[in-house]
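Here the complex is missing a single protein chain, while all its other protein chains stay put.
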Amino acid sequence: MGLLLDIQHLSTSFKNEEREFVAVDDISFSLNQGETIAIVGESGSGKSVTSLSIMRLLNEKSSRISGNILFSRNGHTTDLLKLPERGIRRFRGKEISMIFQEPMTSLNPVLKCGEQVSESLRLHLGMSRQKAKEKTIALFEKVKLPRPEHIYHSYPHQLSGGQKQRIMIAMAISCNPSLLIADEPTTALDVTVQKNILELLKEIQEEYKMSMIFITHDLGIVSELAHQVAIMYKGKIVEAGKVKDIFSAPQHPYTKGLLACKPNLEVRWKSLPTIHDFMKEDEKGGFSSTGRSFSIQDKSLIEDTTEREKRLEDLYKKEPLLTIKNIHKTFSIRGRGWGLSSTKIHAVDDVSFSVYPGETLGLVGESGCGKSTLGKIILRLLEPNSGEIEYGGRNLRNLGTKDMRLMRKKMQVIFQDPYSSLNPIKRIGEAISEPMMVHKIYPSKNACKNATIELLEKVGLKPEHYHCYPHEFSGGQRQRIVIARALSVQPEFIVCDECVSALDVSVQAQIINLLQELKKQHGFSYIFISHDLGVVKYFSDRIAVMHQGKIVEIGEADQVYHSPASEYTRLLIDAIPKLVAV
Amino acid sequence: MLKPREAISPGKIAWKRFRRDKWGMGGLIFIMLCLVISLLGYSITPDPTPNADRQCLEISLAKPFTRLEFIKQEKTSKTSTGFLKKIISGAPSDFIYIPVKSIQLKGDSLIAEQYINYRKGIVDEQSYLYQQEKISTSSMSRTFILGTDRFGRDVLSRMMIGTRITMMVGFIAMGISLLLGLLLGALAGYFRGWVDTTISWLMNVIWSIPTLLLVLTITISMGKGLLPVFVAVGLTMWVDVARIVRGEIFSIREKDFVTAGKALGFRSPRIIFKHIVPNVMASVLVIASSNFAAAILIESGLSFLGLGAQPPTPTWGNMIETHRNFIITEHAHLALIPGFAIMFLVLAFTMVSNGLKNAMDKR
Partner (left out) sequence: MNLSYILKKSLYGLIIILSVVFTLSFIFFSFINTDGKAVYEMTGQNTDQKTVDEIKKAYHLDQPVWKQVLYYANDLSVISVYPQEINRRGIKVFTTSQKTWMIKWPYLGKSFQTDRSVGQIISNAMPGTIVLAVTAIIFATFIGVLLGMVAARHQNSFIDRSIIFLASGGMALPSFFAAILISWLLGYVLHHITGLPTWGSLYYVDEYTGEKYLSIRNLILPAFTLGIRPLSVIAQLTRNNVLEIQQMDFIRTAKAKGLPPGKILFRHTLINIANPLITAISGWLGGMLAGAVFVEYIFGWQGIGKILVEGLQKLDYPVVMGSVITITCLFVLLNIIVDFLYAVVDPRVRLKG
C-alpha cells in the first residue's frame, strides 16, 4: 500500500476587485492507496476549496494556488500543480474523479444520463459508442440503479436525488480511478438514502481498491467511513490523524468542541456544549483552550432522568394548549392533457395530536413527509382540506380575519432559511419593531424601539445592531434576529420549522441553547420540526414521527428512540451515522 | 450607539458599484446633459424663436462653423413674451435678419452687399435708408456651429429643441408604462388566480402585436400630434414592465419574510407595498431606463414617418426625414447629426440600464 497523494504546503487564495481572501492556508497531508481520509469542517473552513484545488477546478484567473500536490501512480510521481491545463485533463475523470454535493444540478439537464457517463469512457478509454453504452449499463447495475437500460435513456429531471447521485458515482468510477474525491455527496439527501449511498461507496472502494477523500461536516459519517481524518478551521488543518485516535482523545480545542456540540444520543446535556466552551480566539486568529471539558461523568452538566420524568408528568396533567384533529391536506399536480387527469398527493393524511403548554413536541420525518405542510396548516398559513384546529379552547378554523389576526400574536413561526427570512432592504431594528407597532403592543414608537433593543440583547446581539441591514450578519446571527422578531409579539406557541437545519453544527448548538433559555424564561410551547432525529431527540419532550403524511409513532422522546414501535422509526434510527467512541 | 448613517443599505452598495462602471456613469452624465438642455430650452439656443424656426433661405445649407454677418431690420409689429414663456416656447423675433457680405455707411443710407444665395456666393447690392426702414447701422456676426439646414435654420438650435421633445416623449411614455406595468404586474403577481389569467391574456394580446404596428395603428387613428405618441408608446410598453414585475413578485412572495409577515398578522396592503414592492424596484429601475431608450427609438421612427410632433416643431426624427435626400450630397451631416444624436442617447440609456443590472447583481 504505497503513498498515493502527498499534499505539501497547499495554499489557495481568491482575488476580487477589493481584496484577497485566503481560503486554504498552508495545509499538508498525505494519503495511501486504498485509504480513506475525511476532511471535516464547517462552512468557510476551506474543505471544498481544498478538493477543488487538487483537481484544479477553480477559476484560473481569480484564484492563486501554491504548494505541491504530488500524485504517485505506477512508479511515476507528478506534481499536479505544475502541469499545464492539457496535462491535468488527463488525470481528471481517469485517475482522479470527483462527485459533488448537489445531485440536482450536477448533471446536464438536456443530455441523456447514460450518454453523460459514456462520454467519460469514450474520452479516456477510447471505447466505441456501443461498447461504452454496454459498460455504462453495467456500471448502472453496479451502483444498484433499477432498470439500468431505461435509466440510460432518461433525462436528469426524471430521476430522484438519490438516483442522480448514483449516476454521478457511476460516472466517477467508470474509468477506474485511483482516487475519488467526494465533496459532501450525501448532505442534500435524506438520511435513509444517505445510508445506502455510503454503503455503496464503501463497497466500491473495497472492490476497486480506491482511495477516497471524503469531505463532510458530519462526524458520524467520518466514524463509519474513514481511516484518517483532518479537521479544518478557517483554512488551516488544526488536527489530523487516525480516526480512532482523534475521536477518543482529541487534542485541539476546536476538535473537542466539534465532537461535543452534536447532541449526544446517550445522555442529555442540560445545555449543549458549543465551540466557545472549548476554544477562545484572539484577533490574530490564534486559538487557545479554555481548559474546560465536558465529561459524561460530570453529573452537574447532565439532566437528571428522574427530574425529567417528574417535569413531564406535571406537564401532561394540564389541559392541552393546541389540539389538531383529523387534518387532511391534498395537493393536485396537473397531469398531461387538458388538466382533467391529475395526481393527488396526500401531503397530510389524517393527523391528530395535542401539544401541552410548556411542552416541546418534536416532529421528525424525511423530506416530503408533510411536516412543513403540517406546521403551516397549524398556523393557518395554509388551509387544510378538512379537520379541526383548536387553540386555547377556540376553534381556529372558524375565526374571522380580524380575530385570526389577533390570534397570530400568540402563535409564531421560525423558518429554515436565514437568508430569505428577512427583508433585505429593511433594517433589522425596524423589522423587529414593526410587528409591535402593527399590533400596538406598546404605546409609542420609542417604547417599541426600547423593547426591540431589549429583545436584541436577549437573543445575544448588541444594541448597535438595531440600525444594521440583514446582509451584514452571518446565518446564525440572522436566525437570532428572526427569533427576536417572533418574540416581538409576545407569543405563547412557536413552530420551529427546520430552523437550525441550515446552520453549522456549532451554531446549531448555540441556537438550540437559546431556544431552551427562552423556553425556561417565558414558558413557551414549541413544535420543533426537523429531519435530524438526533437533534429532535435532544430538544423535545415528545417525538412524533411522520412518514408520507401520516404520524407513524408518537411518544416520549427517549422511549421512541430506544424502543421504537414502528418499523419506519427503526429504519430512521438505524440510518443515523453513529459516532463511535467518546 | 451607532448612528443610522453608519449602516450600509443594499441600495448604497449597488450605487457604489454602479459608480465604478465607466460606461454607466458616462451614460448617466450624457443623459443629465440632455436633461439640462431640455429644461433650459430657449434660453440657451442661439436661435430663440419658437421651434427655432427662423428661416433664412438665403443662407440655407451653410456648412458647420460658418460665420456670417447680419444686419437687423426692426419689424413693424412686435410681440413681447413673458420670461417663463420665453424659455418654454420661445419668443418670436422682433427683427428680420439679413445676411450681408459687407456694409458701407453713406450718409443716411446703408449700402449692403446682401447674400442672395450664400452657398453659391451670389450677392446683390441694396441700399437702405436705415433711419426710415429701421435698419441697424452695424453688423453683428453669428457663428453657426452646426451650420444651417435646407431652410436656413440654425441646426444647433433645432437639435437642442429636438432634445426636449425626445426627452419629454421618453419620460412621459416611460412614466405611463411604469405606472400601468407596476400596477397590473403587481396585481397579477400577488393575487394570481383569475386576476392573473385576465391580465396575462391582455399582456399576451398586446405583446403579440409588434410594437411599431400597434403604435402606428393608434397614432393613425388618433391623428397627428404628440398626444397619440404618448398614449401609443405608453400603452404598448407597459407589457414589458408588467411581465418583469409579475415574475419578480412570483419569486418574492415565496420568500420566507413574506410568509413571516402573514404569520405576524400583517395585512395584505402592508405586505404588498412595504415589503414586496420595494424589493421589485431594483428590476423596475433597470427596465425603466431600457424602456426610455425604446421610447426614443419609437418616437424617432414615428416622426420620421411624419407622425408625432409636426413641422415646424423640430424632432430628431423629422430632421432626418427632411434632409434624407441630402445624404448623397456634401451636406450629409444634416441627416447624420440627428441620427447619431438619437443613437448616443439610446446608447446612454442602455449603458445605464446595463450598469444598474450589473450593480444590483447579487454575486
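Read from first to last, the chains carry the letters A and B; within each, the first residue is number 1.
Keep in mind that, in the parts below, contacts are C-beta pairs under 8 Å (C-beta built on N, C-alpha and C of every residue); 3 or more make two chains touch, one makes a residue touch a chain.
Bear in mind that the values here come from a model prediction, so they are computed numbers and not experimental data.
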Selected residue (touches chain absent from view) among A:Asn108, A:Ser295 or A:Ser352:
A:Asn108
Looking beyond the chains shown, say which of A:Phe21, A:Tyr155 or A:Tyr316 touches the absent one.
A:Tyr155
Given A:Phe29, A:Phe71, A:Phe100 or A:Phe353, the correct residue touching the omitted chain is A:Phe100
So which of A:Glu119, A:Glu134, A:Asp350 or A:Glu556 would be touching the chain we can't see?
A:Glu119
The missing chain sits against chain A at residues 55, 57, 86, 89-94, 97-98, 100, 102, 105-111, 119-120, 123-124, 155, 157-158, 168, 171, 336-338
In the complete complex, which positions of chain B touch the hidden chain?
201, 204-214, 216-218, 220-223, 293, 297, 300-301, 304-307, 320, 324, 327-328, 332, 335-336, 339, 342-344, 346-347, 350-351, 354
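By our rule, only the chains that are shown with their structure count from here on.
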Round to the nearest whole Å and give the separation of the Cα centres of chain A and chain B.
56
Give the list of chain B residues in touch with chain A in this complex.
1-4, 6-11, 255-257, 259-260, 262-267, 270, 275, 278-279
What residues of chain A sit close enough to touch chain B in their complex?
376, 379, 381, 405-406, 408-409, 411-413, 415-417, 420-427, 434-435, 438-439, 463-464, 466-469, 471-472, 482, 485, 488-489
